[in-house]
Structures are given as C-alpha cells and as structure tokens.
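Removed from the display is one protein chain of the complex; every other protein chain stays in position.
To keep things simple, chains are lettered A, B and C as they appear, and every chain counts its residues starting from 1.
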Amino acid sequence: MKDQLPSFTSQDIPLEDKFNEVRALSERLCSNLTAEDYLLQGMQDTSPPKWHLAHTTWFFEEVILKKYMPNYQEFDQKFSYLFNSYYEAVGSFYPRAQRGLLSRPSVEEIFNYREYVNEHVLKFCQTLECKENQDILNLLVLGCHHEQQHQELLLMDIKYSFSLNPLYPALFLEKKCSEKPTATKNIQSDWLEIPSGLSPVGTNIGDDFSYDNERPQHLQYIYESKIAGKHITNAQFLEFVEDGSYKKASLWLSKGWHKINKSQWHSPLYWRKLDGQWFEFTLFGLNPLNMNEPVSHVSYYEADAFARWRGGQLPTEGVWETAARLYGAMDNCGFLDAKTFHPQVENDMASSSSDLMASKKFYLGNVWDWTQSSYLPYPGYKPFEGLVAEYNGKFMCGQNVLRGGSCFTPKNHFRKTYRNFFYPDDRWQCSGIRLSTTSIV
Amino acid sequence: MKDQLPSFTSQDIPLEDKFNEVRALSERLCSNLTAEDYLLQGMQDTSPPKWHLAHTTWFFEEVILKKYMPNYQEFDQKFSYLFNSYYEAVGSFYPRAQRGLLSRPSVEEIFNYREYVNEHVLKFCQTLECKENQDILNLLVLGCHHEQQHQELLLMDIKYSFSLNPLYPALFLEKKCSEKPTATKNIQSDWLEIPSGLSPVGTNIGDDFSYDNERPQHLQYIYESKIAGKHITNAQFLEFVEDGSYKKASLWLSKGWHKINKSQWHSPLYWRKLDGQWFEFTLFGLNPLNMNEPVSHVSYYEADAFARWRGGQLPTEGVWETAARLYGAMDNCGFLDAKTFHPQVENDMASSSSDLMASKKFYLGNVWDWTQSSYLPYPGYKPFEGLVAEYNGKFMCGQNVLRGGSCFTPKNHFRKTYRNFFYPDDRWQCSGIRLSTTSIV
Amino acid sequence: MKDQLPSFTSQDIPLEDKFNEVRALSERLCSNLTAEDYLLQGMQDTSPPKWHLAHTTWFFEEVILKKYMPNYQEFDQKFSYLFNSYYEAVGSFYPRAQRGLLSRPSVEEIFNYREYVNEHVLKFCQTLECKENQDILNLLVLGCHHEQQHQELLLMDIKYSFSLNPLYPALFLEKKCSEKPTATKNIQSDWLEIPSGLSPVGTNIGDDFSYDNERPQHLQYIYESKIAGKHITNAQFLEFVEDGSYKKASLWLSKGWHKINKSQWHSPLYWRKLDGQWFEFTLFGLNPLNMNEPVSHVSYYEADAFARWRGGQLPTEGVWETAARLYGAMDNCGFLDAKTFHPQVENDMASSSSDLMASKKFYLGNVWDWTQSSYLPYPGYKPFEGLVAEYNGKFMCGQNVLRGGSCFTPKNHFRKTYRNFFYPDDRWQCSGIRLSTTSIV
Partner (left out) sequence: MKDQLPSFTSQDIPLEDKFNEVRALSERLCSNLTAEDYLLQGMQDTSPPKWHLAHTTWFFEEVILKKYMPNYQEFDQKFSYLFNSYYEAVGSFYPRAQRGLLSRPSVEEIFNYREYVNEHVLKFCQTLECKENQDILNLLVLGCHHEQQHQELLLMDIKYSFSLNPLYPALFLEKKCSEKPTATKNIQSDWLEIPSGLSPVGTNIGDDFSYDNERPQHLQYIYESKIAGKHITNAQFLEFVEDGSYKKASLWLSKGWHKINKSQWHSPLYWRKLDGQWFEFTLFGLNPLNMNEPVSHVSYYEADAFARWRGGQLPTEGVWETAARLYGAMDNCGFLDAKTFHPQVENDMASSSSDLMASKKFYLGNVWDWTQSSYLPYPGYKPFEGLVAEYNGKFMCGQNVLRGGSCFTPKNHFRKTYRNFFYPDDRWQCSGIRLSTTSIV
C-alpha cells in the first residue's frame, strides 16, 4: 500500500524534498549570470540559460499540471509555444535557432513562472488525486530528472557561449585546483579485465528511476576485454596532436576526416595555443592546460582517431556497463556535487597507496566516455507513454552512446545504466576518452 | 580665421553642444530596453543595441582620441577589436554574426565607456591642438553624423529583433496616432512636374556637412518627368497584394521572383494577417494596419513590382533630387524629431486647405524612397582620407540608393543630397515607395 | 601446395575465367547506353557509367599491376588521379562531384584502358610471381568482387540519372513481367521463427571470399524473434502512404521527420502519381505500379516509420543473419543473374503448392533489407592490409547495414554474411522493407 509520495530513488529523500532541491539547484547554478548572459545562445544546438529555466518549468506545467491538476490556470498561454522544446504532439513550437532572441519574457518573469509552477506542483502533491495516481508520481520523478539533465546542458551551453567571447568570461571564480602530480604516460597500468560471457545490460522498471532507453535489461554476449580504469589525459592527447595526427587521413573515419578539414579542427574544442603555450577555456576562464586532467570536449571522431593511433579502441556499451558493474565505485568526486565544474586529475588512490584494488578503480564522472555503440533501442524497448513518448525514442538514429557522467552531471541523476547520446561531431558536451581492447580467439 | 569649434551645420548649434545632444539621444532611445534587450541581434545584418552604443563610441576613440589626443589612454584594449565594424585598416574585427553573443562587457561597462570617451572628447575639444586642426574638427562632425546614422540603425534593428518574438514587445508605449481620414486611392492628384534639362545633383565640400558619397556636385541631364508628392499607402499596396501580384511572375524582376518564392514573401515585412484582419508590427507592438499610412518595409523588388503593376516606375536619383530641390519642404513631421517612431499619414495640408501649393508638397521623411539608381560613385568622387576612407566607397556595388529619410532619421542628420543604400532584398530599413514617370519624346 | 590460381569461390570456376566473366559483364550491362549516357552523374553520390568502368580497371592497375608486375607501364599517368575513388593513401583524387564533367578521356579510350589492363592482368596471372604470391591472388579475387560491387552501383546510378529526365529513358526494353496475382495483404502468414540463444554472426578468412567487414565470426545473443519471409509489397506500402503517414510526426524518427519535410518526400523515390494513377520509374521506363512487387527505393526513415505504423520493427543484423542461415535458399531469381532488373513478386512457391516449407522460405535478393543495426566493426575486426585498408573500415560511422542482396546484385558476389551499408536518408539503392518482432520476456 502506497500512502506517501515515492522517494526520488530507492535509497533517497522524499519526492517533494527532491523537487525543491532540484528546482533550487537550477537557479543556484545561474547565480553568477548577468541579465544579458541569460540570453546567450552560442549556436543552434545550445539554448540560453533562461530558456532552460523556463523549459524545465514548462515540462511540469504541460505534462502534469495542465493535464492532471483540476482547475489549473496556466501561467501564460504563450509559454506552451515558447518553451516547448520538440514535442510535436503538444503542437508547434518556437524555432530552436531563435531561442536567443527571446529577450521577453524577462528573466524576472521566468523566475515568477518557476515560482508559480513550483507552488502549484507542491500543492498538487498534497492532494489525493496526485498521491494515488502512480502515473502522475512517475511523471513528477521524470520531471525532476528532466531538470537535472538540463542542469548539465545549462553548464555545457554557458561554457560554449562564453568561449566565443574574446574576453573569456568566467562563470565561477574560485577554482578548486586539482593536484598536479608528475604526469604519468603509462596507461597500461590501469587496465581492468572483463571476462567473456553473457552479461546483463540495462535495467527494468523498478524502485530506481530509469529512462525508457535504458530498458529492458537484457543479455549481451561479451568477449574477453580490457578497459581502462582512467581517462586519457591532456598530456596523452597532446602527444597525439603533436604527432601530426590531425593531418594523417589514415587515422580518421572518412566523415571525421572531412569534418576536421572543413571546420579546421586542430585540437579539442577549448584548447588554445597562445605564444607557444597551451591553454584551455573553462568555466573559470582561460587557464593553462593541466596535463594530468582528463582530456575533455572531444568529438567521437577525435576519440576514435586517438584510439586508432594509440592501438586500442573505444568500448562498446556492453563492455562499458559490465566494467562499471564490476569496478565502478560511485563517489562524489567526478560529479556536479563536487562543485569542481571541471574534470579532475584521476590519481587519488594510486598516489596514496600501493593497494592492488586502488589500481582496479573504474573512474566514473569527470568526462563522458564515447562508446563505439550507436544509440539504438534495446531488444524489447518500449517508449514512455503519452506526451513523453518523444522523450528518447525518436532520437535513435545517427548518434553514439556516451556513458559514465561528467563533472556537470548531478550524482543522483546518474546510474550505471545511463545512456547519454550525441552526434559524432558534437563536442560541446564534456566528453572524453576511455580505451578498451577486445580479443576474440 | 577660425577661433571656435565649427557648428554642426551652417545654421546650427556649436559642435560641443551637438556632440552632447547626439550622444545623449542615443542613450535616450534605449531607455525602455531591458538588459536582455540590449543583446538582441535578430539577424546577421543587424546589431545589438549595446553594440551600436559601443561602436559609435569606438569611432570617436579610434579615429580621433587614439590618433590625435596626446597621452590618451584607451578605455580597454580589447574594445578596438570588439567594436570595430568593418575597418580593415584598423585590423581584424570580431565576427559580425556573433555580436549578439557579447553579453560581456555589460551594458553598464558600455555606458562607462561612453562616459569616459565623452569626457575625453570634450576635454580634447578645449585644447588648441584640436581647435586649430580642421581635420580633427571634421572628424568630430563626422563622428556625430556617424552616431546619428546609427540611431536610425538602432531603431530599425530593435524593431526587427522584436518582430521575431511572438509576444510582440513594444519599445514605446504611447503611440501618437495619425489622423485617419478616408482613404483616397487617387494618386494622380499629387504628381509634381520636373522639367527637362541639366540638373545639379550632389553637393560640394562647404559649410554644410556631407558624406563623401554625395560629392561632388555635378550635372545630370534629366528628361521631363512627373513624381509623386506622397508615398504609396498601405491601402494602395493592399490592392496590389489582393490582386495576386505575389504570384504573377510577369510583374517581377527575375531575382525578385526567386527571392519571394524562396523566402515565401506574401506581403511587406511587418504585415500579419490574423483571422482575416491585417495587422502591422510597429515599435508600439502589433497594431491594426492603418490604411492611410505610407507602406513601409518593402524590398526593392516589391517596390519595383508595385510600380510595374501600377504603371509607373521608381524615380532615378537625378529626378528625385531635382524634385526635392524644387518642392521639398523640410518640416519636422516625417523625421525622428517628431517622435512618432512610425510613418505618418501624409495629408496635413491637402486636407486643411485648397491652396494649390498644398498639393505641390514633396513629402520628405516618413519612409525612404527606393530609387532605381544603383549606388555608384558620382563623377569625380573621392573617398574620405585616412581610416574613414572605408566609410562609403567600398560598398558601391550591388546596392540601390534610397532617398528622403524616414521617421527614424534625425532631422539635422538629413540633407536633400543624402544617399542611403541597401541591397535589393533588404527590407528591415523603413523603406517605402514613391512613383514617378519619365517620358522621352 | 598451391599450383594453380585459386577459384573465385570454393565451389567455383577458376579465377581467370571469373576475371574474364566479371570484366565482360560490366561492359555488357552498358551495351544500351549512348555515348552521352556514359557521362551522366545524377547527383554527387552517384558516378557516371564510364567512371565505373574506368575505376574498376584502375583498381587492378593501381593495386596489383603497378605494385607487383615487373616492368609494368601504366596506361596513362593521369588516370591514377582521375579514377581513384577515395584512397587517400594513393594520393589526391579528382573531386567526386565533378566526375560527370570528364567527357575526356572518351568512352572509347576507357574501353582501350580496360582491354590493356585485362591483357596485362591475364598475362601476369600466368607468371610464377603471381601464382605463388597469395597476397596477389587475394587482391585479384578482391578486384573481381570490387567490380561486381560496382555493377550494382552502375545500375543504381543509371536508374537515378535516368529518373531525372522527363523523357523517362529505358535502359532495357523487354521487361520480364512478374506474374500479377491477387494482392494479398496478410503478411502474418509468412513469419519465420528464430529461437533464442547464442548465434554465430559473420565469417572467417577461409576458402570462400569475404570482405574484412564480415569478419571475424562471433557470437551474438539473440532473443526469440519472428521475421518475415517476404518483403513488404507496394500494396502494403501504399496503405501506409494513403493513411497520411508522411504527415504524422509521431511515426518518424526526428531526423526522418525533418528530412521528409525538407525534401518534400511523399512516397518512395521512384513512385509518380499521374492523373490519380500510381506509376513507378524502372530501368524499363515509367510503368504502372505493380502492387504485388516488393516496395523498393525507400530510405531507412521510411522503412522505420512503416515498421512503427505496422506494429513491427526492422530486424537487427543478428536476427537477420540467423534467419538467412536457417531459412534462406539461394536461388537465382532475386539476383542480377535472373536479368529481371527489377524486384519480382515473391509468390513462386506459395502459389504453386501447399507445402509447409514453402511458406518458410526466406526470400533473398530482390531488395536489400534495411536493418536497424548501425554499420560498426565486429568484435576483433581487422581491416584489410595495404592500400585496401580504406576499403571498408573508414566508413563505419553514421550508416545502417542492409542485408540480403537485390535484383542488381550478382549472385556469386553475394553471401549470407554480406554487409551493405548506406546512410539513413539514402534511397537510390534498391532497398526495401522486411519486418521482424522480438519479444524479451
């Protein structure tokens, strides 16, 4: 018998608290923005901060309040059109490429919108109508996760927009510095072993939240593999760059080769070479490139070419998820909760102990791992029902899966079955490289 | 002997007063903008309000202070790059298409920049170095006119950006209403006659300010012509629309026909048909279309097609300037100074008197008149010297001349020899239609 | 001990005979072309017939003769540049989009080129140097398969180019008519059952030829599935069209929805509706649409949307290959050898017998089956060595695998492990739809 709101995840705080926490965090992440910053849309794929704040609110209003709450009065009729992202079933929507032109409604009105919807959601949560309807409860949890997903987008998008400004604005002022140990280029040391066999991948509907695209759990046959516990560092990637790899066709996928030539890519998205020194644009502004940090903001093409150059390959989803299950420890350090807002050096244990297990750690967070797997439905996949049927399924074409979370991902939004996805030439997400090898004998 | 600063124009107030007045007006025009509005760049051809405020300041700093004022310390080194519009001689410049991404420097910093430069310009004006150097004095006057030119752009650009927002924001709240007399479709009544002969066109360097492109004065042989004293009204243009003219290839220039089909143009830029009623987007928001006002925001293609449909033609520069010299009376009503921020009904005199001269009025202002003349150098044309050589000459290709000023043009920036220029498919400027006919027998 | 040339496939004729046969067929397929037809390049993705004839010859010359035959004199130095398709390792190559501009060298010269290379290949085949070098023998076999692959492209490309000509030219005059039985819309009848379990996919290096991308053979865990023995017919696809499916966003992948709207797709590539009747462009010109033939020339988006509309899904490679192994009978009828040059009605057995096995037939050929699997390396994949390393591997991004061959595929070029690949919006290949369902309980 269900007599209270479900918790956010099985081990977690009550939904209302979660709702409050999530909604507050989105706003807190924006606290250093100027009014003008709220409008920035660096490219078509990104959205302005204010739009993220409004759209996550729209989700609660459109999907829950307007549909289920009796006598609910919508905050503003036009918002249904303005802040719909891509739900065709809801109706037409404001062109994505023009989101940066919505100076009105103002940031203030959007905060009012948030408050109005917050109040109504919380009020609705108290009603029996809500408490006894599992569909609604599920949608509330989904709405929270949806907003957490947008928290990552919010930071990615601000970073991208700021990077186009020659003044290199900083979103955050105090950088928590990574330790800077001596660079170690030997990546062999942290290979983790994956045995062959039938391995469960994905999850089922249960106490813990999951998106439809992670379901159902199913078996994949995995060949004996090795996978790196740590990510490729800037130092390692710099070797690749300095070896002239961006000029060697033989290292690249055909589409990658065309892309780097057409777009004149010579290094990861945020690297800058000034007077012979390498710098990196971060949410703290332009900083000298820290060689021991994981390389970030690389496209699939660059990750794939690096693997070819290095002699390994990118993991498949099956190998990755098996490794995460076997070796992945969920500590805060690689996630948004650590508030580093930047990938950290992955050497905590190795440097402090000679413990064998230390070298068996599968680092989660910091940067998303490009997998070689395409983003496709699992066998038996069923999309969410209702409006949110468009949430995931319709994007299952032409994209690659990324796994593992990043320093922009809220930790309790993440799970080891989480499937993120981007196009192979995208690199404004905080994506990095983890190598693996598979031998089939 | 010259012992004081030159006046802005021959009959006008002293330069320093003018400078103060012009600089203040730019800011006053922005007083209803929100911080977010300042960042709007509706398309690549337009610039954000804050950029206009900064660039006009840059002009005084780059062209005068940095070059001539002893020991001048520039406000911020990066501004030379950020706020250069297109002067190749100054060096590289920030990409035009990305001006809307400069959330930093903030609006506040830009106002500080303006104040800093204002103070220095005024201080410099007091020095002998400035007062005795006619080149500098000329550049100061040019800087004022440059800023006035940007005042028109500022309003045009805001209007365009606002028009893309489905909330139809209003920049100004109280609309000065045009009178709404009965529509009169008979445009024959106000033909003005232009005799044949050699007619002076353009002006020379003299007491009154002019751009290089208006010079030198030269003779053109004009054939006997008629030209309308008033502009084509919305009512008249609506007839053209309702006659199916946007679907009749025979009315259009070949490039115009392709443009209207590709861009799906069916009416002037700001017309909207909602539930069978015609509305027009203005700086006061969306209003019912006033049938007696001059039609505005049409491209050259539309103006030309209208003329072909109606049986007339667009005037040449020579005919237009001759008419303006013979019949043009400079009153405030069509210019920015009248603060209507929208083209007004042109019937003041005709409706109030039976005076013959009344019907001989050549209305200036309200909307720019597309001419059929291409924007080309006059015989003997010499560009400005120095940095400002790029001001006009390098754009003399592919554009058409527009004449007469608009409700966005400061009146004392305007003169009858003024040549404005836009590409034939541009229509975000406040452009309208004036017909003429020429017979050569 | 190897004392003679290898056979083309294990059960097959000697390599020299095969070489002669393949080389002759390419020319025979072109025998109805006019000199002008040889130059046609309907779009960037297609190549002119003469270019196919030259490029397949270039392959033998560049990869074998120039590298291995002592004292070989190349036919024409410039051909190395002109007829290289995309091998970066060979050097730069003539721009793909301009192949249709190579009126010179003439068709006659290209036939001379073919003859010259043929003679040298055959002469080289007699030498010990060739006979004792397995690498060379493998390349000769590869060269033949390469040319067979281009025989399919040749027909696809001619069909596309001809389709753009309002005269609807026919490449072949006598159409072997399919029988036209009563349309049967019940596709349930021919579901084939695939048991769950570990299923071998792919092949290994062995007596039979295979491309690198089919190797190595490996296990995939397959869930219990059903797969259609026959392809979706024109009648069935017409139902989908007439149900308004091209206007229903909910049926389409997001990229598919954008594509069909942008490109104004309303039906398969070669369907035409004239005066209310459906026609189809074929290599025999424009013919009434035969409702019982398999639908052909659909994109992945259309195949996927059809499956969603119908309630099934597209097979994965694993399910498809298992079905082909269990039920696929290789008869001529669906392949190029049948010389129908068009997909045939799939009812030969069902109509002639009540045999249970008849309904268990898995039709190969006719049209390629879109699978939902992305074109990715198998675990343990190793590219060919040398120049031909670029043959397959570098295209493993963004494409989908197609299986099963078509009426344009030479039968002895095909094998059940064959992986064809195209982008999801491609549809000029002879692609159709086969449905499957998988249940995971």
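Note that in this section a residue touches a chain if its C-beta (ideal position, glycine included) is under 8 Å from a C-beta of that chain, and two chains touch if they have at least 3 such contacts.
All values derive from a computational prediction rather than experimental measurement.
Engineer: Which displayed chains does the hidden chain touch?
Structural biologist: The chain that is not shown is in contact with B, C.
Engineer: Of C:166, C:276 or C:311, which one is in contact with the hidden chain?
Structural biologist: Spelled out, the listed residue whose C-beta touches the missing chain is C:166.
Engineer: Of B:78, B:131, B:218 or B:360, which residue touches the hidden chain?
Structural biologist: B:218
Engineer: For chain C, which residues reach the chain that was dropped from this view?
Structural biologist: 34-40, 42, 50, 78, 81-82, 94, 98, 100-107, 161, 164-167, 169
Engineer: I need the residue numbers on chain B that touch the omitted chain, in ascending order.
Structural biologist: 86, 88-89, 198, 216, 218-221, 223, 249-250, 252-257, 300-301, 304, 316, 372-374, 376-377, 379-380, 389-390, 394-398, 424, 438-440
What we mean here is this: only the chains that are shown with their structure count from here on.
Engineer: Using C-alpha centroids, which chain lies at the maximum separation from chain A?
Structural biologist: Comparing chain centres, B lies farthest from chain A.
Engineer: Where the CA atoms of chain A average out and where those of chain C average out, how many Å apart are those spots?
Structural biologist: Centre separation, chain A to chain C: 38 Å.
Engineer: Averaging only over C-alpha atoms, locate the centres of chain A and chain B and give their separation in whole Å.
Structural biologist: Centres of chain A and chain B (C-alpha means) sit 48 Å apart.
Engineer: As a quick test, compute the distance in whole Å between the mean CA positions of chain B and chain C.
Structural biologist: Comparing mean C-alpha positions, chain C is 61 Å from chain B.
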